Every structure is written in structure tokens, then in C-alpha cells.
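Shown next, in C-alpha cells, is the structure this report addresses.
One protein chain is absent from this view; the other protein chains keep their places.
Right after this comes chain A.
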């Protein structure tokens, strides 16, 4: 694919995207409009994240791509291959070795460092969208810091269900100013957003980029008497025994049998390599799944 520029996009486009990223970092949580390009993968499949990664990558980078926490899900494989072909950068599955991580729906289990960038794929960047479908209205609401509607929605959840009925894409407030959609990560991941790494969010179809600089204040919305609670399955990983990592539930037979495994496959593999064995696991062998 030599006929394409490094990381596919032309330099002018990358500069335009970088300007949007810098603006986003300067105003944490604010959605910066950008002239999103048509990419050779469908809208809704990570085009925003791909454009942000393309504008951020340098040839020395080591890239990791995950979807649902796993390196081997089909779309993660597809995006990783795209950058292998168009940027020729080294790729890795090891969180610790990666300099740039593109993710969909998860934050890696291991803490990230200030030498890393985490790029999120975002489907609907507007946290108020399902309360008010009009962009012309929601932009005004952000400008006026008019977030009452969101608090009413959360309150109505509590009065109806006894709890806030949002399990993923749980809204956060950034540096006491903008309410932001953390992308559809489980609310378990929300507290991790105050981190050392730079976090960039790309929404291609909706033409928005937003960002969190390192150690930016990110507060999950809640009430004093109904504090925010991150949650996960009350289980340990059946493969590596981890009690603190986010778990996927896997159906293993048609009689209600199920097991729980780490959603972060690299984290699980690392633990098993270090000798941890879960209730249904077997000792780790290099090269095996």
C-alpha cells in the first residue's frame, strides 16, 4: 500500500485533526467539531478512533488495538492490520509495551503511564443525545452548562428502579465543567479515567473529537445519597483467578452452564503466565491459547 501516505491520511488532514485534538486537550471534555473523512472502513466501526490514531501515530510507535478488552476480536484485528499496512508501525498485544492503544468499549486493566496515549472509538459523543436529539439544542445546553435534564433523568431512574439504570456510557463531569460521554465503556471503568496517559476520543460519523489531559478530574455523576458504584460480575476469573478485573460471561453449554473470564485478554494471559490459575483454568503454556 505504498500509494497511501503514512497512516493513510494525507498530512493536511492530519494537521486538521491534530488542531482539533489540541483544542480538545485545552478544553477537556468539550466536543470539538472536525471535518471527519470517509475512511475505508464503515462509519460506526471506529472511523473516529482510526483518524485520531492516524493523526497521532509516529513511525516509532508501538500500537495495540483492542475491542471489548480483547486483541483478537475481529474488528480489532481489522484495525490493527490497517495500521500495519498503512503505517508499518510495530504492533503488540502487551499493554505495557504499547505506546498508543486504540480501544473500543474498555480501558485496559493495567494502569497506563504518561508515555502512553489511549484512543477511544466513540459512537455517539453527545451525552445528552438521548435526552435531546437535536444537536443545535445540545450545543446550547453545553454552552450554558444546562445539565439539569441529565440530573432529572438520573433521579427518575432512582425513583423508578431504586438505582441509576445506566450500566455503560455512564456520564461524567470533567474538571467541573463539561458533562462528557466516556464512550460505551462499562461504568466499572469510569474511575480509571483519572490516569497518567492522555485520552483522546474520536467520533467519525458525528465529526467530533474530545480529550482528557493526564490526571484531569473526571467525576461520574451521582447524588450524595446515591453515590456512584462501579460494578462487575461478583466472581473471579475462571481462567486466571483475578478478582479485580472486569469479566465477560461465557455460555458453555445449553443447560445454563457459564463461566466468567477476564475481558482484558492481555491481562488474563499475563496473570496465567505468572502462574495464577482460576477455578476452571489449566497451567499456562506459551503458544497455547
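Before moving on, here are some points about what is shown:
One rule holds for everything that comes next: a residue touches a chain if its C-beta (ideal position, glycine included) is under 8 Å from a C-beta of that chain, and two chains touch if they have at least 3 such contacts; residues count from 1.
Just so it is clear, contacts and distances are computed from a predicted model.
Its record in UniProt calls the unshown chain "Carbon-phosphorus lyase complex subunit PhnI", which is the match among "Phage shock protein C (PspC) family protein", "Carbon-phosphorus lyase complex subunit PhnI", "3-methyl-2-oxobutanoate dehydrogenase subunit beta" or "STAS domain-containing protein".
Here the missing chain is touched by one residue of A:117, A:141, A:197 or A:239, and it is A:239.
Of the listed positions A:58, A:152 or A:165, the one in contact with the omitted chain in the full complex is A:165. On the side of chain A, the interface with the absent chain consists of residues 4, 8, 10, 33-40, 42-45, 47, 67-70, 72-78, 81, 104-106, 123, 134-136, 161-163, 165, 167-169, 184-188, 205, 207, 231-233, 238-239, 246-250, 252, 259, 261, 263, 265, 268, 280, 282, 289, using the contact rule stated above.
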